[in-house]
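A single protein chain has been omitted from the complex, and every remaining protein chain is retained in its original position.
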Amino acid sequence: MILQVIANGIIAGCVYALVALGFGLIYKTTRVLHFAHGAVYTASAYAFYSLSILLSISTVISVIIALSVGIVLGIAVESFLYYPLYNKKVPFVISFISSMGIYLFLINLIAMLFGNEVKILQPGLEKTYQFAGVILTRTQIIEVIVFVIVFFGFYIFMKKSGLGRLIRALSNNPELATVLGMNVRKTRILVFGLGSLLASISGLLVALDIGIDPNIGFSAIFVCAVAVIIGGVDLFEGAVLGAFLLGLIQNIIIWKLSARWQEAITFGILIIFLLLRPQGILSYKKRMEEISQ
Amino acid sequence: MNNQKILTGKNIVAGYNKKMVLQGVSFEIYQRETVALIGPNGAGKSTLIKTVFGILKPQSGEIFFKDEDITGRKPYKNSRNGMGYFIQGGEIFSNLTIMENLFIPQYIDKKLGIEKLLTEIFALFPEMKKFKNKRAGVLSGGERQMLALSILLMKKPLLLLLDEPISKLAPLWKDKFIERLKELIANWNLSVIFWAEQDIPKALAVADRVYVMKLGKMEFCGTPEELKQSKKLEEIYLK
Partner (left out) sequence: MNYILHLLIMINIYLILAFSLNLLVGYTGLLSIAQAGFYGIGAYISTLLVMKLGINFFIALPISIILAMCLSLLVSVPSIRLKGDYFILATLGFQAVIYGVLYNWVSLTRGPYGIPGIPRPNLFGFEFGSIPSYFILSGILALLVFFIFRRIVLSPFGRTLKAIREDEIAAMGLGKNITKFKIICFTISAGIAAIAGALYAGYITYIDPTSFTIYESIFILSMIIIGGTGNMKGPVVGVLLVILIPEALRFLKIPDNIAANARQMIYGMLLVILMYFRPQGIAGEYKYE
């Protein structure tokens, strides 16, 4: 039984990790708390729903278009909201409020167009597979595979490619990057495109697995926030670790206690982290100055 | 040193918010020249360098780089155009390795072509060789400055603007840095302008010419020899 719980936790973690990674990437590189990340996540899920269910377009094409919708939306928010504010050198709070505003706008637009009720994309029971004593649905297996492929792709891109190094450089020292002549605008767009792609992939997986409603974006943002706090934001990997821990903890709580206690225990863990290690698990100690005062 | 001017400033008035620090300064830098800006606190040395690079926009006056009017041009444009700005304290990318740090200018602008450059840089700063693949965050202050300078050199700049490169270093490193600066100037084809408030003798040892500033104005211009003979320094610092 414990194996099943751990498996469920890891699978949940896979989906959480993708959206949290996107959020962490954007936050670390641009210092923007991209609340609207949740809107990108929701929008691509709904796009996929519209295309594959309402319009009966093939899954592959639906996926491609839905992901593109997410990427374009994320880049649009950066170009029209955050970048103009960045040029005005506003305090981060203002970008955050703006992000909240566009999130409200987009989510309610979606609700207006599609309704507030939950929509299931794969009704009925799914085929399950047994694997080392653990039962997994087909969608869950897809989630794990997608995560592994995407994460490794992301990791290699970040560590080895020129663009990846530019992004990491920008995250580390924006002043120096500008002084060296980096095209900050283009790099930011790349970051938002990449981050939004991750959110969109996650959104699609959740759409297939559980279903969609206009509020899934907020759950996603909650996950991102907790993952970043637990895992730390110094390295992109931090958000991933935080996401898996969250997934595991949630599933263990549901198993050992009940769903009722999920929030209270997450609360307790958040408090413990904030009290003892506010910089997160994977951060370098000296970064303490960056987040506390 | 031929007489081609690489940088000219005419009557620059510039400063921060409402306070204009520079009260109308003019200067010129020639190719392959090293110029030092010295003067007491508040003279405008850092302001001048920042205004040339574009970090500050001058209220009035003109700046010419390679005979082109670059007044008020943004830093990243100047950077792409052949200016290398050394941030005070020596900034590097602490999460990247030394090699990755050095390659950043290449990733920014792929036309650079840098294999030979690398050899020259490691010849100049052999200490960095043993850290090649280590995270730059582990470097000490002096090593950091060397790396910071190296990254700039990887852009093959025509003009180096060094914002107070000496004073923040530990004493041992100050001499080392000056050494390398001398070597750099001798072997590379570039102009350097830097400022210093302390360590004046070290600054004078490296410079071909020196400008002395006080309260936003140029008070003296000439070679270090001429400066010593004019006793202008005592005048400026002691008044």
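So that you can tell them apart, the chains are marked A and B in the order they are listed, and the count of residues begins at 1 in each.
The rule we apply is simple: a residue touches a chain if its C-beta (ideal position, glycine included) is under 8 Å from a C-beta of that chain, and two chains touch if they have at least 3 such contacts.
As the structure is a prediction and not an experimental result, all values here were calculated from the model.
One chain is not depicted; across the entire complex it touches A. Remark: the omitted chain is touched by one listed residue; of A:100, A:135 or A:148 this is A:100. Taking the complete complex into account, A:259 is the one of A:54, A:135 or A:259 that touches the chain left out. From the set A:90, A:163 or A:210, the residue in touch with the chain omitted from the display is A:90, counting the whole complex.
Not every partner is drawn; the one left out touches chain A at residues 27, 31, 33, 81, 84-85, 88, 90-98, 100-109, 111-112, 218, 221-222, 225-226, 228-229, 259-264, 266-267, 270-271, 274-275, 278, 290-293.
The rule we apply is simple: only the chains that are shown with their structure count from here on.
Taking the mean of the C-alpha atoms as each chain's centre, chain A and chain B sit 43 Å apart. On the chain B side of its complex with chain A, the touching residues are 53, 75-77, 79-80, 85, 87, 91-96, 100, 103-109, 137, 151-152, 155.
Taken in their complex, chain A has these residues touching chain B: 162-163, 165-166, 168-169, 171-173, 175-184, 235, 284.
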